[in-house]
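With one protein chain held back, the other chains of the complex are shown just where they sit.
Should a chain be cited, it is by its letter among A and B, assigned in written order, with residues numbered from 1 in that chain.
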Amino acid sequence: MKKKALKALLYLLLTVSGLFVVTFTVYFFNLDMKLTSMIEPFLLKHYDRIPRNQHL
Amino acid sequence: MAVKKFKTMVNPEKIKGDTRYGDLYKPHGKVRKRREWRGVQDTLYDYWRWLGIMMTLGKFVMVPRNVKAMFRYRWMANYLAVPMMVDRFTQGLRGEYLRMAHEEQDLIIIDVAKLLNTLFRGDRRIGNDEEFSKINVLVDENEMTAVMMGFPNLKCTSRETPSTYVSVLLNQHAAEHYIDVAQEFGLAGDVCPMPEAEAGVSIDDDAPILGACAVQCNTTCDGSLLGNGVISERLEKEDGIPVFQLPAPLRHKQDDVQDYAAEEIRRAIKFIEEHTGHKWDWDYYFECARRVNIATRCRNEWLDMNKTDYPQIFGGNLALYTETNYMAICGKVPDFEKCDKKLMKLAEQAYKKRRMAAPEYRHRAIVWGVQSHFYMDFLVWLLNCWGIVPLTDMLSCINTEMIAETDTPENREQAYYDMAMLTEEMIMRNRTHGGYKVLLNDLFRFVEEYNADMIILWEHITCKALDGMHGMFEDRARELGIPLIWVDHQLFDPRVVSRQGVRDQVNQYMRTVMQEEPLDPTLEFLDDENSW
Partner (left out) sequence: MKDLKHLIYFEDLLQEANNDLIRQAQEEGKKCIGYMCENVPEPLLNLPGCFSARLRAPRTGSIDVGTYYLTSFLCEYSRAMLERALEGGFNFLDAMITPDGCSMLNRCVENMELLKAMGADKEGFFFDYMEIPMKADYNGLDLYVVQCKNHILKPLAENYGIDISDAAIRQAVAEHNHVCELLRAIGDFRKLDNPTITGYEYNVLCLASYAAPKYLIIDKLEETLEELKTREPDPKPWFKARVLVVGSEVDDTDFIKLVEDSGAFVCADRFCYGSLPGRDPIELNDEEDALTQICRQYMYRGECPRYMNTQKMDARREYVDKLAKEYKADGIIYQQMKFCDPWAYEKMMGSHILRARYGHPVLSVDRPYAIGSSGQMRTRVQAFMESIDIKKIQKEGE
């Protein structure tokens, strides 16, 4: 029982640490912004294609 | 009045982590190479707050209609840059300053996310929740929302805030498309690009359509007054949303305009009641008024602190928060009261410890004029690059008086005058209108009060009310022997004056006139023309 609990704790720690390492890497190397900056040009092209009722 | 020469103050505490901030910029890049290293503790704190922002954004995109809106409205693409905006405003900040910035900015992000949720839920094109739409009252982007302080169950919704105002803070190029659209329809290129872009959004069919009614106001200038006419043409005649035009007197310091202003407030409230079926609630009004006073008291104390050698809430931390809290919130959101108190605690803590936000304070400056929206983090740059402390800015020099906050028959009457006063003394217009005393004389009064030894004069080149005092600013500064740095810009349009163009004006002055070297030379020239 104790062993199981320790194992679960270890898994939890590993998961949290893994998540931390991944998210911190994303954070520190600005990967979130690098990704979204690549998405933007596609979105802008999409907006240009939308028909609009342009008038005053 | 004699201007005292300021003796450089050196920070006894070493700034932890990165100090060459320019190295983080990628040439021609949209985003930076990496985030700033602020020492272990502050980096982890910043990381933690970044996670919080990601959670806010994650929650936002979990709602399908928000994703639909992302693909419908061009300005929504700017929201891809939210975390970067926070990075720009927190550049070089450590300890309490970093915490203050996050307390404010993270709350503003949550508030804007809520606003977007509201817009898209009621928007006829997206969520089309008709019942929900009926509890929305549309207001201008730059409008004091005091007339909504007595409607607890209505939503005060601005379409222009997320489409243009916040967008430009996120992405310097955000308004260019809309400015071009307005000009394609014949609008002159020499008007203020803010109302011009707002008109462009309307012409481009890119504004959400919702609301029981709208209250427009002659907010800051002739351009904003006339720009409203473009928006109401479509809103009222095509979308069938009734519009009330709320004129706030321009010569707001005169006693003989106050009855007029108060009567317009009464009429605006009546109009909202008629079109929404909701009744004015005095209990809620005075609750909001109490919160407005708390915000005013806090702001007054922060500004008093900035008059000492150890200013605490200044620069971007003061400017952006004040703009949001004073006008858009105006006592209606309890979370901002909590934030005011947290900020006060952090400021007092830092003040007691005589904390400084940069390695050196070389100059104490009053930043006057209308700040460039595409470069609001310029204030942080001033501090980091040249050690110039932006003690206060024109847009933060707003109402300092308390309004009536207890419910009595006299105060109910006074309340109309208080709302009128707040509306008349909206950010920017309280200085650009009201006669030269509030624009010209007050600047030099503040220079004295704050022991400033420098003026940074943001000259928004198409702000006619500000340009109209150009020569007098120059003459008066020369008479007093105070260095005045002109920083020209075109508010929403970096194609006219780029961010580097803005920085160059300071760089040249500091090197040639002041004969100084920068504190962080890596910030002097930045290749950020393509950057968000």
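Everything below uses one rule, namely that a contact is a pair of C-beta atoms (placed from the backbone, for glycine too) under 8 Å apart; a residue touches a chain by one contact, two chains touch by 3 or more.
Worth saying up front: this structure is predicted, and the values here are computed from it rather than measured.
Novice: Who touches the missing chain here, B:G22, B:G211 or B:P249?
Specialist: B:P249
Novice: Among B:F6, B:F185, B:W282 or B:Y417, which one touches the chain that has been omitted from the display?
Specialist: Spelled out, the listed residue whose C-beta touches the missing chain is B:F185.
Novice: Quick one: say which of B:D18, B:E264 or B:E287 touches the chain that got left out.
Specialist: If we include the chain that is not displayed, B:E264 is the one touching it.
Novice: Hey, which of B:T432, B:S498 or B:S531 is the one touching the hidden chain?
Specialist: Within the whole complex, the residue contacting the unshown chain is B:T432.
Novice: Have a look at B:P12, B:P409 or B:G471 and name the one touching the chain we're not showing.
Specialist: B:G471
Novice: In the complete complex, which positions of chain A touch the hidden chain?
Specialist: 56
Novice: Give me the chain B residues in contact with the hidden chain, please.
Specialist: 185-188, 190-192, 199, 216, 218, 221-223, 225-230, 232-233, 236, 243, 245, 247, 249-251, 254, 256-257, 259-260, 263-264, 267, 432-433, 435-436, 440, 459, 461-462, 464-465, 467-472
The criterion applied here is as follows: only the chains that are shown with their structure count from here on.
Novice: Can you compute the centre-to-centre distance for chain A and chain B, using the mean CA position of each chain? Integer Å is fine.
Specialist: Centres of chain A and chain B (C-alpha means) sit 29 Å apart.
Novice: Show me the residue ranges of chain B that touch chain A in the complex, using the header's touch definition.
Specialist: 30-35, 37, 43, 47, 50-51, 54, 70-72, 74, 77, 80-81, 83-84, 87, 181, 185, 203-206, 230, 233-234, 532
Novice: Within the complex, which stretch of chain A touches chain B?
Specialist: Touching chain B: residues 23-24, 27-30, 32-34, 36-37, 39-40, 43-44, 46-47, 50, 52-56 of chain A.
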